[in-house]
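A quick write-up on the structure given underneath.
A protein chain is absent from this complex, but the other protein chains hold their places.
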């Protein structure tokens, strides 16, 4: 067992941090909210080779794994970089294995892809469903008739401006992944200036099916969850750093506020949640590579832990900063906006938590055999 | 508007406190848990006149209101007194208005009554249901055929040893309250030594209907909720006193532990929850007397706030005491046991919370027109 | 125990209701699709306050000699309830009439009372409260705005923040440090500040919502005459406590005063069948409703105590904690139920606005931590935290802090 990052992984992470530091992404987010133009970070992604991260070598990609992609997403999250990888990466993975002719252009980033996914059936709901424009009531996944696809999918991440949409649709009750290159996408803005969202409306749009079985289509959905989780974990770390720094320098009643238990324990709680989510990134990364039957629960647990951690961290960061943390010029509100919208994307956090419960109740045994600790027993932990 | 206790109410409360202090109820609870006999407090209730508290003057009772009964329950809760009023009082109210021949003996406490209630239909569930022996799946209320009643009701408070059961049953789809004087009651013990519980099994038991319309039968159910809430509020106050006293006298690192924010804020949280629940006792008391259309939401809110407050208080009390708070000889665990079982009685706390939501969603406007504060606006509260 | 009006109160309510019925067509529309243009709102609201004042419906608890009615809190609540019932706005200057006027009544000179109270009550001169500073929020006594004495007056320099209404106020009540060589609570003085004095700059302070709900106020060598001192020199902290006590009463009214009512949240999700049937949504909604209902009845308990002449204790802060947290939970619930659509900023629903606004409200009027500290110590009698700033001259304290932060 070894959970250390490899040298290659460390290099990938450091390079991502470096590449993203060249754009003032957080300042840009604030300006976008005020009506400024959204910075285009796709060239950065292309230059760094992230577009082909999950595409195999033979198709012109880097042939890396989900965990590597998560490392990049974590860095993007740390800086609120509005890079279109969350939509592109799961799509690229399906295009890679699905026999898509234009895969090399996708791997090179010349053509940007977006994943129009659907939530797989669960222990209570036998249907494939997608997010509706408003409300908890879910919409049926689009239908595919062999050559065209029809349906509506709301709140699709990174859909506006994408060249290729990979749409999960249903044909005769079974899921298919199809490629749509000419779709109607309504650009919608909600709350978080860093996020490109679109309502995808397909009315008999021409579509080409990919070679992808149910497992591959489910896998793409959970991959999107894991990537969103990784992005959130990065943002949690940024919030924690910001809040800790302020807690050391702000004084009340003659003491730095970080010396008060209420503040200190809240900061430790950000750390606890962030580290838990981070541990689950390893779980998701491992399951994607070596434990496919656990990937659904791993990615769902990871997504729910990370979304909750970010919600908590963003709120606590504002609270620690006091009034100033809620002002326009401060960075804390931008992380708060990110947290609020992210929680509601890709099916919503509640659905991920529900999926964890559903998988468990359906009897998917999570996790490899677990160590019981070097001394192997409960009693030691209770000794005063 | 005047929410001060009247002189009579203060007297009632002080007398209750005095009467209950004559028995070492908490010590007795511990001994009962260890196999000792349960102290019989019914004579105390009879002597104090509580058996007839809600029975009208003309039937030999005191003709007092629900809020007065709650004051007595609060004192019983404070001392974990296992007095059988929670079952008796709602039953006595139905017997009083329902034309029961033996009402004077009930008012005098010569005959003890117990309420075998049922949960009224809600916005989602059109049936009258009762607690089942195990699980969230609910059981149908017993059925009445004009002369006999058949059905099973689990976890009925104070049923063992009661002389008269007032059973809520269903006849042709409508609820009826019937009197059963010869029922099979299985005495069951669960976790809290102060609580008498019974599984009531009725197989064609002879039953006499009372004059009670749907509103009266619903009212009895919510009265039981409000009384349980009051009892819990008393226990919260006891936990708070115990924890505050210890926090002042226990020292770590050269300071009383109550000076640390983690402890201090936790104790204030007990107070916050306890005071909220207490405020809702006023709401329930007012609604019972003057706002019947709000009694369902008031009593349900009150019960849920009080149950949650007691759960929190009992846990926090143990935590503040550290290891010693979890030992057999300490009083804190007895309050913890009370909290845990109480939460699951009379339909369970979750059902009460659900009822609050259901009433709100169904459009019952809660509360009289509310004051907006002497200065009448939001902005003042936000001024630094 | 009685929530109903006494016969006298009922009669008064009838009288208020009748006046409002007669005059409500004169009230300005401040919100919604028929709202006045933004640049007319303040003046229209000011005119409406004047009418309310003339009818005895503003500052009803002020003594008669200063234009009030000498009423108790219940009558004030009756006025507020009837104003809400008539769906017309209340007064414009709630901070002045509710908190600053009473402070001047308690501590001001006779000249100050006769000069300032009348125009304040009638809305002719709006007031703002200039206490908080960037480095003096929770620790309010850490104020750094200096007031240097000179012949017949004072020179003020410093910065205030979180100042509501400063952009259209005529006057502010300002707390400044007049002596840095004594411990921090002791060297403060309260002044009246004409907002048009030379050296006063008001700048809108945008919040997370994008709106400038508050202001920053900068003071650059602002000259004030001696007659602007309220109470005594060096007793500014004592004077401020009076203001804060009146603030506490307002805060005690929690969700009621803040307008966060459970129905509002229920309505937002009632149309979504899946949400209405979801056990988690229902539990959360039930919890939130329970909390907000509790605040309502806590406010009645406080009102009842006020009516008996009791001064509300720090526990009034619990209502603020409950209200803010329950309202945050409610916004969160609605967004979970409706999805990203709940976060749209271009509608009247205000849900997105409140989602953004409420986190900042946690710190306003005392952070939750400070409120819990105070309640724990003053109400539950728990021992205080060790105080490192006690008895130390203010100037020394700052130097120490700088040193510690640099470590």
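Every chain is named by a letter (A, B and C) in the order it is written, and numbering of its residues begins at 1.
The rule we apply is simple: a contact is a pair of C-beta atoms (placed from the backbone, for glycine too) under 8 Å apart; a residue touches a chain by one contact, two chains touch by 3 or more.
Please read these numbers as outputs of a predicted model, since none were measured by experiment.
J.: So which shown chains sit in contact with the chain we cannot see?
T.: Output: missing chain touches A, B, C.
J.: For a quick check of understanding: of B:234, B:333 or B:358, which residue touches the chain that isn't displayed?
T.: B:333
J.: By the contact definition given up top, give the residues of chain A that touch the hidden chain.
T.: 1-6, 9, 67, 123-124, 240, 244, 247-248, 255-256, 258-261, 263-265, 267-269, 271-272, 275-277, 279-280, 282-283, 285-286, 290, 297-298, 300-301, 304-305, 308, 350, 352-358, 360-361, 365-384
J.: For chain B, which residues touch the unseen chain?
T.: Touching the missing chain: residues 33-34, 131-138, 154-155, 190-191, 197, 248-249, 251-256, 260, 262-263, 311, 315, 318-319, 322-329, 333, 336-337, 340-341, 343-345, 348-350.
J.: Tell me where the left-out chain touches chain C, residue by residue.
T.: Counting only chain C, the missing chain is touched by 278-283, 383, 386, 388, 404.
Keep in mind that, in the parts below, only the chains that are shown with their structure count from here on.
J.: When the C-alpha atoms of chain B and chain C are each averaged to a single point, how far apart are the two points in Å?
T.: So the centroids are 38 Å from each other.
J.: Counting in whole Å, what is the centre-to-centre distance of chain A and chain B, each centre being its mean C-alpha position?
T.: It comes to 47 Å between the two C-alpha centres.
J.: Would you mind listing the residues of chain B that make contact with two or more other chains?
T.: Counting only residues that touch two or more other chains, chain B contributes 260-261, 265, 384.
J.: Going by the touch rule set out above, which residues of chain C reach two or more other chains?
T.: As it turns out, chain C has residues touching two or more other chains at 132, 137, 161-162, 281, 364, 369, 372, 385.
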